[in-house]
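Dropping the structure in here first, questions after.
Yeah, one chain of the complex is gone here, protein chain that is, but the others are all in their spots.
Moving on, here comes chain A:
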Amino acid sequence: MTVTELVPYEEALATYDPVMGLEVHVELGTATKMFCGCSTTLGADANSQTCPTCLGLPGALPVVNATGVESAVRIGLALHCEIAEWCRFARKNYFYPDMPKNFQTSQYDEPIAFDGYLDVQLEDGEIFRVEIERAHMEEDTGKSTHIGGATGRIHGASHSLLDYNRAGIPLIEIVTKPIEGAGERAPEVAKAYVAELRELIKALGVSEARMEMGQMRCDVNLSLRPKGERSFGTRSETKNVNSLRSVERAARFEVQRHAAVLDAGGKIVQETRHFHEDDGSTTPGRVKEEAEDYRYFPEPDLVPVAPSREWVEELRAGLPELPRVRRNRLREEWGISQHEMQSVLNAGAVGLIVATTDAGAPADQARKWWMGELARRANESGTDLADLPIGPEDVARVCALVAEGSLNDKLARQVIEGVLDGEGAPDEVVEKRGLKVVSDEGALGAAVDEAIAGNAAVAEKIRGGKVQAAGALVGAVMKATRGQADAARVRELILEKLGVEG
C-alpha cells in the first residue's frame, strides 16, 4: 500500500468527528508475579525469574497474588468503578511464543471493576469526563528478541529468542468507554487522560507507572464519523504508544490518516497499527482477530475472586486524595493561577515543592527555586527536576538561611550552585565558600563610610534629597563586601549616615 497523503488536521475536523477508546496497561509494582512467587525485579539475568507455573509446565497450579487483587480493587475504586461481588479469571487462547502457556490468564466478561469515570483537566482548565468501561486483572508476556532481521524487527528474522522473566507480571488493563464529544481536542483529551491516570496510579502507590520503562502502555483506538452521524466508523488500534506526547501524536496522526482514506472514498481496515516515535506516523500491523477467536473460557485452575463489601469499603476509606483534587487544593494554598499550576505540573515539580514546604520552606520560596533556577539547570542538563543532585531538604535549608538573614538572594544562588556541583549540603557549601551575609554592623558601617568617602558627589546628591541615587552607593558596598551584605540593610545605613529619611 502506498503512503496516504494526510489531510490537514483542521480540515479533517471540519468534516469528521473523532471517537476514541483508550486501553491502558499498568504493570503493578508487586514483589512477585500475578500467579506465582517469582520475583518481578527488573534487569535480572534472562530466564532467572521463572518457575513451573509461569512457564506453563504440566501440573503446575497458579494462585493469585493477594496484593495484585487489592491493587486492582483500589484502582477500580479510585476510578469510581463498581467492584464485582464475584468474578473469575479466563483463559485467552492464542499461539504466540511470548506466552509459554499458549494462553494469557486474563478476565473476560467478569472484570473486577467496571462502570467508572476519570475527570481530566485540560490545559485551559476545562474538565472533561472520561467514562471507564472496565479495569481487569491479567498478566504480562515474555520478552522476544528477533534475530537475523534488520534492526531487530520481527519481519525477516530467522528466529526469535524468549526471556520469560516478564511473563506473569501483574497487569491491570483499564479500558475507557467510547470517548465522544471531544472534537478537535480529542488528541489533547487522550494525552490528558493518560497523564491523569498515571498520576492516579502513582498516588495509589500500586506502580511507578514509568512509561519509558514499559510499566504503563497505551493502545489508542480511533475512528471517525461524518459530523452529525451517530453510529461509529471503523476503528484502528494503535498499539504500545509509550509516552504522553506520543499518545497525542498518534491520535492526531490517525485522525488525519482516516480522513484521507475516507475522503478518497476508501474504507478503514480494522487492524492494529504500530506507532513510530521518530516521525509520529503509524503503519499497519496484523488484521485484528475476532474476539471469539481467542476462545475465552473460565480459568479452571483459579477459584473465583469475591471481594467482600467490608473489605472494599475498607480499601475505599484508605484511598489517598485524588491527584486532581490534591492539585486544586495545592493551587489554592499556594495562591497561584491555573496556568502557573500547569507549568508546575508540566515541570514535574508538584511533589518536590510539597516536600520542600514539608521541610519548612514557605510555598512561594519553594516554588521560586524549583521553577526558576532549578528548572533552568534541569533543562540545561536535559534531566528531570527530581534527578538533580539536590533535594527538597537542601532547598528548604537554603530558604531557612535566607529567612534568618544569613544569606541574601545572590548568595543563596551560589549555595544552590554549590550543592548542584556536589560540594555538599547547603551548610557545607556556605562554610567552604565562605558565603555569609556580613551582618557585623561594625564592618558594614566601615564599608559604608568608605563608599560615602569615595563617592562624595553621589553622597552630596543624596543629602540633597535625591534618595534614588543611594543605589550607586549600595552597589559600591556590595562590591566591597563581595556581595555578602544584606542590600536592604546597607541602604538603611547609608541613608541613616547621610541623615536622610528613606
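Keep this in mind: a residue touches a chain if its C-beta (ideal position, glycine included) is under 8 Å from a C-beta of that chain, and two chains touch if they have at least 3 such contacts; residues count from 1.
The rule is simple: contacts and distances are computed from a predicted model.
Engineer: Going by UniProt, what is the name of the one chain that was not included in the view, given "Aspartyl/glutamyl-tRNA(Asn/Gln) amidotransferase subunit C", "Septum site-determining protein MinD", "Pimeloyl-CoA dehydrogenase small subunit" or "ABC-type quaternary amine transporter"?
Structural biologist: Listed in its UniProt record, the absent chain's protein name reads "Aspartyl/glutamyl-tRNA(Asn/Gln) amidotransferase subunit C".
Engineer: Among A:277, A:293, A:358 or A:428, which one is in touch with the chain left out?
Structural biologist: A:293
Engineer: So one chain is hidden, and I want to know which residue out of A:39, A:328, A:343 or A:481 touches that hidden chain in the complete assembly.
Structural biologist: Result: among the candidates, A:39 touches the missing chain.
Engineer: Which listed residue, A:6, A:55 or A:400, touches the chain dropped from view?
Structural biologist: Considering the complete complex, A:55 is the one touching the chain left out.
Engineer: Pick out which of A:16, A:114 or A:164 touches the chain that's been left out of the picture.
Structural biologist: If we include the chain that is not displayed, A:164 is the one touching it.
Engineer: In the complete complex, the non-displayed chain touches which residues of chain A?
Structural biologist: 30-32, 36-39, 45-52, 55, 57, 63-69, 86, 88, 93, 95-97, 100, 144-147, 154-164, 293, 295, 298, 300, 302-307
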